[in-house]
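For this depiction, one protein chain was excluded, whereas all remaining protein chains were kept in their positions.
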Amino acid sequence: MNANEFSHLDAQSNPAMVDVAHKEVSLREAIAESRIVLPKEVVLLFKNQDILVKKGSVFNTAIIAGVMAVKKTSELIPLCHGLLIDNCQINIKLENEEAVITCKVTSFGKTGVEMEALTGVSVAALTIYDMCKSFSHAMVIKNTRLLSKTGGKSDFHG
Amino acid sequence: MNANEFSHLDAQSNPAMVDVAHKEVSLREAIAESRIVLPKEVVLLFKNQDILVKKGSVFNTAIIAGVMAVKKTSELIPLCHGLLIDNCQINIKLENEEAVITCKVTSFGKTGVEMEALTGVSVAALTIYDMCKSFSHAMVIKNTRLLSKTGGKSDFHG
Amino acid sequence: MNANEFSHLDAQSNPAMVDVAHKEVSLREAIAESRIVLPKEVVLLFKNQDILVKKGSVFNTAIIAGVMAVKKTSELIPLCHGLLIDNCQINIKLENEEAVITCKVTSFGKTGVEMEALTGVSVAALTIYDMCKSFSHAMVIKNTRLLSKTGGKSDFHG
Amino acid sequence: MNANEFSHLDAQSNPAMVDVAHKEVSLREAIAESRIVLPKEVVLLFKNQDILVKKGSVFNTAIIAGVMAVKKTSELIPLCHGLLIDNCQINIKLENEEAVITCKVTSFGKTGVEMEALTGVSVAALTIYDMCKSFSHAMVIKNTRLLSKTGGKSDFHG
Amino acid sequence: MNANEFSHLDAQSNPAMVDVAHKEVSLREAIAESRIVLPKEVVLLFKNQDILVKKGSVFNTAIIAGVMAVKKTSELIPLCHGLLIDNCQINIKLENEEAVITCKVTSFGKTGVEMEALTGVSVAALTIYDMCKSFSHAMVIKNTRLLSKTGGKSDFHG
Partner (left out) sequence: MNANEFSHLDAQSNPAMVDVAHKEVSLREAIAESRIVLPKEVVLLFKNQDILVKKGSVFNTAIIAGVMAVKKTSELIPLCHGLLIDNCQINIKLENEEAVITCKVTSFGKTGVEMEALTGVSVAALTIYDMCKSFSHAMVIKNTRLLSKTGGKSDFHG
């Protein structure tokens, strides 16, 4: 693959999978992050001790949605290879008015897992949106990005 | 529903669907937007006349991924109702170094379609990421948000 | 439909959907129950005040899995009609050494929702099994059954 | 993993996959069983020689539903790893008024296949319920359980 | 819609769903057919009285695969609307060396069901191929086509 070319377009510019038949298997890891700005009422509720269980339920639901989406990544992203996930850990914490979601994915295979990690944080963020939207629709999901990627031809640290 | 309560948590704070059995059917519409900052090489390539076909293939693929994700929304977001989509239009345009994605969803039903529109732009953005990542992994998906929502109990304009 | 005939077999005994094209739309509800006998260590842990959060996470995860399975019922049961779920409520409580799961499903349509309710409790029970199996594999899921069904040609109360 | 801890909860009691990145690959097998008590008319019909073809169609449909569900297990059980199934055999036989379903699953991988086998018998049982419910809704799916599990760290025989 | 235009391309030639928000609901029906030329050994086996059960299992499996694919059509065909299927009947018969598959789909909705019927016969044919390929891979699936379509703006009879 030439770094100046779209890996997912063939010579006629048609969409195409990357051929990994002859790539080595290695342990791949990727970590992605996304942030969602929560409605003020929700931030207040979550900071209140009494709401621990509610925050728990909202964040638990988002974590599960994220993990299930990680496993569905190749169904969602058209040219993404299917792979076997060895590990997926999603964490969500409150930073001021934002819920910060990180997703670490590990797989022993021929392709990177950055799309899986990015899909995991995206769907977890959408699930938080869904669960908090009775308070306000003015939430923004911002800065969905890759934090790191290791185990492939070249590492990435964002 | 009390606006101070989580619509997706029951009295014991367990996750629960919103009961829409007795809601009226109406024509619902929602428009969402997401932006992805592209690698510089990709921006240059896309501005070049010769690359029209490549941009076409990248954007076409993202549009299709987005439309298919819209139809899968209730599989991804745990407490989201399934519904029948009447229309889904995804547009992608270049604004400086950003690809700006909008998704308009229409449905004739009992629940809003904001989660569908937000899922559509999110998966379209992830697909652009996937297709451009051979150039750089330093892309950021930013400001995924709802632009408008009409047809339900109360309209929203972001 | 003759009550002495298999509604899902045609005249040649081949599998076939039931034709509901000319059935009236009505509000359907079904409630199903399943019970899973938990490992003793888990029962002790769950009765302990400290474990509230752990029980919460286990039961939350099972509830979400059950709700998502309810929405997938027509993908799992070959001759089941797809339908739009208006409401789905899953509850789990401890009764001695058993976790008792109930699932109520409501839909406004042409077919009953008993398969949806039964699928919901079944997958919630399997999820509890999955989350507790590090303690023991000797769990039994017992008495998955329909408690009631209303809104169709004839009601059922188990 | 400590046998006294939930393998699917992390240190904060949030749901999490088990990390299998460094586990050895081995040949795993699991066998599960489920029983469904059939309506009396169905038992009589199935014992009658003439009905062989109908029983065949009902049981065939349930077997296929079960096999397809085995392949979908990681979509249904939130924290279950995806894996490649090497073999799946579902058998159904009549024992008095019960249909007894067994499902054997084999995979060469890092995780056990007990959830796959349990999912297979559960969905096969639900499918039999669906196909026989025109006779009676008073069926009960009972004693869904693991018969054996081999090839992992420790074997299980129920 | 102008009959000279692609209904699934927008003004910029990007793929797009057809907007059916303001279309009338009506009872739609479509019938499609596909033919698969079977290996000679299979034809001989199927004509033999002893093989009735085997043919039954092969055809049953194909029918179920076809019905399940009909319900998945909008997941497979990118711009296809999701809809609720009221009826789906698949029949398979032997004509000389060919298995002739027909699929009739009925739905009460805003869009035609011809893609559903065509998908049903296609996946049933692929399933027969899969089940007979141990005899020969030289099978051909031929003449997959629409036989009729009624209930929409204009009927079609092939």
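For clarity, chains are labelled A, B, C, D and E in written order, and residue numbers in each chain start from 1.
Just so we're on the same page, contacts are C-beta pairs under 8 Å (C-beta built on N, C-alpha and C of every residue); 3 or more make two chains touch, one makes a residue touch a chain.
This is a predicted model, so every value here is computed, not measured.
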Visible chains that the absent chain touches, using the contact criterion stated earlier: A, B, D, E
On chain E, residues whose C-beta touches the chain left out of the figure: 1, 3-9, 13-15, 34, 41, 53-54, 56-58, 60-61, 64-65, 68-69, 72, 75-80, 114-115, 118-119, 122-123, 125-127, 129-135, 137-146, 149, 156, 158
On chain B, residues whose C-beta touches the chain left out of the figure: 53, 56-57, 60-61, 64-65, 68
Residue ranges of chain A at the interface with the undisplayed chain: 10, 14-21, 74-75, 78-79, 81-84, 109-110
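As a working rule, only the chains that are shown with their structure count from here on.
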Chain D and chain B - chains in contact with each: A, C, E
Of A-C and B-C, whichever chain pair has more C-beta contact pairs: B-C
Centre-to-centre distance between chain E and chain C (centres being mean Cα positions), rounded to whole Å: 31
Inter-chain centre distance, chain A versus chain E - centres from mean C-alpha coordinates, in Å: 36
Sequence positions of chain A contacting 2 or more other chains: 53, 56-57, 60-61, 64-65, 68, 72
Touch relationships between chains, expressed as pairs: A-B, A-C, A-D, B-C, B-E, C-D, C-E, D-E
